[in-house]
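My questions will all concern the structure given below.
Note that one protein chain of the assembly has been removed; the remaining protein chains are unaltered in position.
Take a look at chain A:
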Amino acid sequence: MAELNAIELEDVVKEYVTHGEVVQAVKGVTLDIAEGEFFSLLGPSGCGKTTTMRMIAGFEPPTKGLVRLHGQDVTNVPPNKRDVNMVFQSYALFPHMSVWDNVAFGLKQRRTPQEEIRRRVGEMLEIVDLTGRERRRPREMSGGQQQRVALARALVNRPRALLLDEPLGALDLKLRQAMQIELKRIQREVGITFVYVTHDQNEALTMSDRIAVMNDGLVEQLAGPREVYERPATAFVAGFIGTSNLLAGAAKGGVLEIGGGRVLVPGRDGNVTVTVRPEKIVIGTEEPGPDLSAVRGTVAEVAYLGTYNSYAVSLADKAEITVFQQNANDATVTAERGDSVWLSWQAQHSYVMES
């Protein structure tokens, strides 16, 4: 028997009417999210990622399209009848209830026997490391603790899928990094499908099995983190995820002449856009061999960033290229502002798109 997908969206569209005008927040999204997968919806604010998640949860009925959970059409099923739970951006804990009552809420609504509620809530509080704080009110707790209460409140119901709407947005950097690892651990332990909405590319890259990069109501690319980073499908993805250098021009016979040098684009002719990640580029003073892509430029800016140096290099045609150089063996800067340098990289690190 073929395994059913946890969540399927089929050409889902969401339209709103604001000030008498129809606005499409989601313009036709099709997704299959597998059982047990850590799936991220990544994109800038207003890209439709939260609306997409709210349609999975059942808070927004789609204007068009189908939502399926485990093969069942739930497009018109209200949120309280859907076997998915959500962790809200602001946690949305019940302020008048203790931690215990917050976590037990879903089980009580489903008329779970008292004994089982006690056992499952206790276990869940242990998983999120909140044992001993059962009687606290949400507002007596730190942001990180509230976050874990929200997580426990959703997970204790053992939903088919857990939806997380920018759950770490309100936490500071250190806590956020700790929670990222914590979330991955919990997901492995409970084996539930996670759908994670974020605008933070690092978060998405660190945690996800697969990422859907969204822009303007559409999915631009749907792939694993490595693929999204190394092989961005569109200029938007290349620009949104990490730092990218874009070089555009007309290629002739597999070579793009640019900035006093050449970019190798084997087998291509006509207009192309080439993406190169800053950390793939080597900076040097000698002209590199003909098997490498190489361009000439002048160092415009040098920034020391601890683990690496960042160079901004201006090419002859005014295009600017960013280069990251690891501070691996010594921290000496190899080029100074105003130096004339060669930038080179292997052909395999050029990602070429038709333009």
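Assume a residue touches a chain if its C-beta (ideal position, glycine included) is under 8 Å from a C-beta of that chain, and two chains touch if they have at least 3 such contacts; residues count from 1.
The criterion applied here is as follows: contacts and distances are computed from a predicted model.
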Listed names "3-hydroxyacyl-ACP dehydratase", "ABC transporter permease subunit", "Cation:proton antiporter" or "YCII-related domain-containing protein", with the criterion being the UniProt name of the chain not displayed: "ABC transporter permease subunit"
Absent-chain contact - pick from A:V12, A:V26, A:L41 or A:A57: A:A57
Missing-chain contacts mapped onto chain A: 57-59, 78-81, 85-86, 88, 90, 92-96, 105-106, 109-110, 139, 153-154, 157
